[in-house]
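One protein chain is absent from this view; the other protein chains keep their places.
Coming up: chain A.
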Amino acid sequence: MTAVITGVGVVAPTGIGVEEHWTAVVNGDTAIRPISRFDASGYPVRHAGEIREFDAAERVPSLLVPQTDHWTHLGFQAAEMALADAGVDPAELPEYEMAVVTAASSGGTEFGQKEIQKLWSKGSRAVGAYQSIAWFYAASTGQISIRHGMRGPCGVIANEQAGGLDVLAQARRMLRNGAKVVVSGGTDASLCPYGLTAQLSSGLLSRDPDPARAFRPFTPGAAGYLPGEGGGKLIIEDAAHAAARGVRAPYGEVAGYAATFDPPPRSGRPPTLRRAIDGALADAAITAAEVDVVFADAMGEAGADLREAAAISAVFGPYGVPVAAPKVLTGRLYAGGAPLDVITALMCMRDGIVPAVPGGWELDPEQHIDLVQGEPRRMPVRTVLVLARGYGGFNAALVLRAP
């Protein structure tokens, strides 16, 4: 069984639809702007990657709009685009052979905040019935499953940013267990007062007021990251099933994967991202030399960057592989971040273009990685390694191979 990606859908600050997103990424057009979804002037973080021009009333079925959070609205849209892109009409496939597994990180915070406000201002009876289904992590998976009649195995993985890769591996397991088509990926949308306050508690957000300087991973004095919203959905399919229904050129193959969990702080034991990379390469049965590009987790926090750069240079050698970090254009999207990176990596393979971070950054000389900077690098790309880390010690590594 070979797990291939046959459809992608993007709802990101950089664009709605994969081509709009990819064009922005290649051009290095940043989507980081002042937060507009609420008055953030009193908050220590005032810039983010917001999705512009997304009107749920236009894009989501009327009955589903009030039942679901903004994050699920984005998930609906991304899933719909991915299905259309794959040429999959769920009405034509056996319902128990279609599965859904998405990553979730914040859940429905904006929805939840409105209901909490009702609770505190008007009492418990004012809390709407939909709160029971809108906030929780499995809401997007469940709603996508119901909407498209996908009654095969369904699940959600909630471990912040790493989950966006873990779900693709879970989709591959589902295919091995008999599912034929899996909707996977993830979105997150937590740019509301409650959501931003929760994010601030990690201490990892950049408080630098200059949006051009705030989120600069792998630079000396990196101050943290800026948040964003959105993500992407992917259709993962058994290659034989895809071929049988006439798919000639899937985007790529989910070729290898591994996940690890870091030891607790002050344990004296080393972090385990490197072990995840080694495991993913072994799972794909390739050597490090065969990897053309690495999409980094690129958290932008000094210690985290140092650990990631050390893991990359330990596996690939100092400056041994081009490294991309397109999330500097969108901010960190949590559950949506890694799926978007995977889709961007598929475009990178398709077009032979490795996206760059803005030029003019002074990179940290202690971090021996070849971060693509200034101009995108044109080169043949057959194999990409995507990395993601989730708050609290989760690491995931995924190998994508061109078809």
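Simple rule for what comes next: contacts are C-beta pairs under 8 Å (C-beta built on N, C-alpha and C of every residue); 3 or more make two chains touch, one makes a residue touch a chain; residues count from 1.
Rule of thumb we're sticking to: contacts and distances are computed from a predicted model.
**Student:** As a check of understanding, state which of "Anti-sigma factor antagonist", "Carbohydrate ABC transporter membrane protein 1 (CUT1 family)", "Actinorhodin polyketide synthase" or "Cation:proton antiporter" is the UniProt name of the chain not shown.
**Tutor:** This omitted chain is identified in its UniProt record as "Actinorhodin polyketide synthase".
**Student:** For the full complex, which residue in A:52, A:122, A:176 or A:378 touches the chain that was left out?
**Tutor:** If we include the chain that is not displayed, A:122 is the one touching it.
**Student:** For the chain that's not shown, point to the residue among A:65, A:138 or A:200 touching it.
**Tutor:** Per the contact definition at the top, the residue touching the missing chain is A:65.
**Student:** By the contact criterion defined above, which parts of chain A meet the unshown chain? Give residue numbers in ascending order.
**Tutor:** Those residues of chain A that touch the unshown chain are 61-67, 122, 125-130, 132-133.
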